[in-house]
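Please see the structure below; I have some questions.
Heads up, one of the protein chains got dropped from this complex, but the rest are sitting where they should.
Labels run A and B following the written order; every chain starts at residue 1.
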Amino acid sequence: MNNFSHIGKKVSRPDGADKAAGRALYIQDLTRPGMLYGKIKFSEFPHARIKNIDTSKAERLPGVKAVITAYNTPEIRIGFLRDNFALKKDKVRQYRDEVAAVAAIDPEIAEEAADQIEVEYEPLPGIFSPEEAMKEGAPLIHEVDPRGRERTNNILPLKFHHESGDLESGKQATKFVVQGQYSTPLVQQSCMGTAGCIAEFDMNNNLTLWAKTQIPFLAQRDFNRALNDMGLRGKNTRIIIPALGGGFGTGLDTHAYEYIAILLAYRTGHPVKILYTRDEEFSYLSPRQSSQTKINQGCDAKGKLTFRSVDVLQDNGAYTSWGATYPSVMMLPATSLYRVSNVYFDAKLVYTNNTYCQAMRGYGNPEHCWALESNMDELAEQAGFDPYEFRLINSNKPNETTPMGLKISTCGLEESLKSVAKKLDWAKKHGKGKQRGVGMASLIHVGGGGRIYRSDASGLILKLDDFGNVNVYHGGVEMGQGLHAVLTLAVAESLGVRPDKVFINPTDTGTCPWDVGTHASRGSFMAGNTAILAAKKLRSQIFRLAEDVFPEEVHKNLKKHKTKNPDYEPPEFDVREAATEERFELKDGFIFLKDAPDEPWLRLELGRFLRTIHFRDQGQMLTAEVFYDPPNERPDFEKGLGNISSTYVFGTQGAEVEVDTETGEVKILRMAAAHDVGKVLDPEGLRGQIYGALAQGIGYALYEELQTKNGKIQNTNFRDYKIPTIQELDFPIDLEFIETNDSFGPFGAKGVAEPGLVPTAPAIANAIYDAVGVRIPDLPITPEKVLSALKNLNKQTEKRRTAK
Amino acid sequence: MRRYSYHKPQTIEDALRLKNEKTGAVYIAGGTDVMVQIKDRELRPSAMISLRNIPDLARIKVNGGARIGALTTIADIIRHPTLGQAFPVLMEAARRIGSVQIRNVATIGGNLCNCSPCADMALPLLVLEAKVRLRGSDTTREVSIEDFFQGPGESCLLADEIMTDILLDRSDENAVAVFMKKGRVQMDLAVASVAALLDMEGDLCRKARIAAGSVAPVPLRLRAVEEKLEGSILSEKMIRKAQELSKNSVSPITDIRSTEDYRRQVVGVFVKRSLEKALTWSQQ
Partner (left out) sequence: MRREISFFLNGSEVKVAAMDHMRLIDILRDTLNLTGTKEGCGEGECGACTVIVDGQAVNSCLYPVFEVEGKKVVTIEGLQEPENRLSLLQQAFVNSGAIQCGFCTPGMILSAKALLDSNPNPTEAQIRDALQGNLCRCTGYVQIIEAVKKAAINIRDSE
């Protein structure tokens, strides 16, 4: 099992060369003949009634082909709660609201026209925090629900709840308890390639959308519904995905701008491209949702966790997208990170006039891990345990079921804790103070798909051609994470061909089998498992056919060989007798018999085999298709129960920091990360995923925050929204992959796209505490906050000293 | 719409003439500020007059003192064989500006004329007590760098005036030069910055020139602190006093980059550390 030809070996990703040459084509680079450019006019208030929209000036501008509003287009509801609209009517509920849109012959004219649209508003009082929104008599953000029934408050009708064990008896058995309140801010995914799409109708009114999406098939469903709303019943959407300049969750929902492009394309009869500028991306694309978490956690005298109680309050913003379902993922660490029975979890989501939010890498896990792992350290201190020891005492173990019903198979948590402690020189470095400290934090995440929808499936088609090339059709989305590289390796390995004979076709709903989407770190897991299944089918077909074809063809080989080498004596071997299905093997593109002598004439090149079976009477071409839905279940989120994934990943990250107590600056001296990955499929790709996620984790911990004022995002450029540059990553990162060889995963592998940023922030916060004794419960940990906390600490120490 | 005519005069006279001829014209140097302002639609010129093709404006002459053409790029300042040795505090600041890409086109004149309270090149020039030469169609005048800055985004430049040179007197080679800048990340606008030129004799401070950036409407000389320090022994007590006085000599604001309180703190710490550095150096 472990003698892989390609898995685990260093290989260049198939799209690397084109990207290095600047030849990969992103949405930014695509044009279609006759294409127009769309621009959206956004709201100027966080909450207001729309009194009038005057588009006359915009319409008269030369080069403008269409101006649309909710008043001259059919209503299109969007979002899984159907509480959002492509274009807004009657009311705006956030600064981002799309009020009108223009299509023009060039982007500048479109921008000018959008400027010339005059909207008259009657401002309404704005609500900018969930607490405000829940107050008695607070204005309603949505006066009616999607069915037209009157709403009475701003609380979302979504329930995320879990109760297991017996909280009271857990509290009874508790010796030490710590309650804490933690928050995380709005954070921008900050893809280097901004959001955009091109919408184009053919003359049969079927739609093609080149989209920056991670959910091509769910998007197809959404847009087909929109076509229905537009009176185009029965018409179809085809989604084609070009090279993507990053995803990180931005593509997990369909966006108003996409529907608007579709409406403009239909109205004008031309392809329409909408592309966000960086400023628009910051201002108008849904960011990562913020979070407020209250955790109450206790342990007994031996350091064993006795109970955990979690309350989450989410600012949902004005409409609902996947940010609202973060609590479904928060539930995982809340119920299952470390062993704890007696768990209570409850999340409340509230409408406000802030921006609504979508998915971002980790999807609730970084938010919850921030709270949980900070709290763990506080509890450890309270109970008199070293935080590393404390985690070991409570570590999950393989083959356990957690309170949420997660069936843990392999579990590398303990190994990862030990690894990081060793790498950081924990015993020597922890508890020394003097402005230097070490800290760690761990994670649990889904690693074998994640059943948040009714289906968690992916399909795969392998089509062999006359030359031994394998054409792959897969609905997963390559957004930079290296899915196509893993898919190439998995197909090559499981089928038995060289990677350079594997060709991945563009993700296209017209040609690829259905796929629920590339999220929940499921990409490699699904690509790998479907490749293995499809390859198995193909090999079966090949070997069955080879029973007849192989002996004939190798006989020809032998004749040819003998002609060139007349003295050659072939070894004793009855090919025809040996040629049975089970005895064949296919490797590196050659078919041979497993127990045959190793002679070159006894190997049949795959392409030749395929041509032979093709160009004959009743000839055949070989294709295999699979549709794989992994063995997991859709949890009941109101009860907080269900084995959402087929397998789970664990890991630990640790940091050594130095704090400048005069300026509050935190300098990371080094980091260590140990991740349970099941099996390393693509070593460089995996390193890249962890380093990249870790960098995002550092941004989350120290620098990143979308600042809002009355619902308006203030820092809408890279000048004032700081993501880590190469300088901020100027410390050694000691990275280890723990191979637990999970039986559910392809070649033993589990999905690791998200875990890299989950524990980073609490690891750093815990290190800061070790260094200077201050705990910052609200991200990001800015020097301002550290300095302020140090001042308070000094005051308290001073107070205590003078009180004595 | 962002439309403007683009002109490339080859002499200062031509530049001045164009500025006077074309209403709504702005000068452009490296473009790293102006192009962003145009993109953000803060600036809507009808004509752009580039100063990048006037050789006279980009020459550096070092002879004891220095004359730096306003259109000298930050990169060229860093690369100059002798300018850095003569004026290390200038070099320190230049190195902390932006990225390689920015430094390759941004100019010292542009940095100054943008008049940001964060202007990195302003601080070393303040402590070097530089003068700037301004040329209009009828006038040529020299103004102290301190008088040049009038307010955030406001200089003393008259309608068509071009900054042509930055003039430096001979620098004190014995002075300790310090430049400290705090950004949110390494490559950033300053949240607070300090430049200092300290002339020491043992632990006696003979001469102190200290300037702070991002903590007032303009880049600021901390004269009260300088006066306190000059002629004093840099004891621990004196350094602490200077730190406190620095904090009280500035008027920072809270904005999206940082808080008033934090900026004050950092200025104090930078002054303290500059003094400690000077002390260490002079005691060697």
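Structural remarks
By definition in this document, a residue touches a chain if its C-beta (ideal position, glycine included) is under 8 Å from a C-beta of that chain, and two chains touch if they have at least 3 such contacts.
Just so it is clear, the structure is predicted and the values come from calculations on it, not from any experiment.
Shown chains touched by the hidden one, complex as a whole: A, B. For the options B:Arg52, B:Arg133, B:Lys241 or B:Lys277, the residue in contact with the chain missing from this view is B:Arg52. Across A:Arg49, A:Lys594, A:Arg719 or A:Lys795, the residue that sits in touch with the chain not pictured is A:Arg719. Listed for chain A, the residues touching the missing chain in the whole complex are 12-13, 15-26, 28-29, 189-194, 243-248, 277-278, 479-482, 684-685, 687-688, 690-696, 717-719, 723, 725-727, 729-730, 733. The chain not displayed touches chain B at residues 2-6, 8, 28, 31-32, 35-36, 39-40, 48, 50, 52, 75, 98-102, 104-105, 186-187.
Keep in mind that, in the parts below, only the chains that are shown with their structure count from here on.
Separation between the centroids of chain A and chain B, computed from CA atoms only, is 45 Å.
Those residues of chain B lying in contact with chain A across their complex are 1-2, 40, 182, 184-189, 256-259, 261-262, 265-266, 269, 272. Those residues of chain A lying in contact with chain B across their complex are 108-109, 111-112, 279, 662-665, 703, 707, 714-715, 719-720, 722, 724-725, 727-728, 782-784, 787-788.
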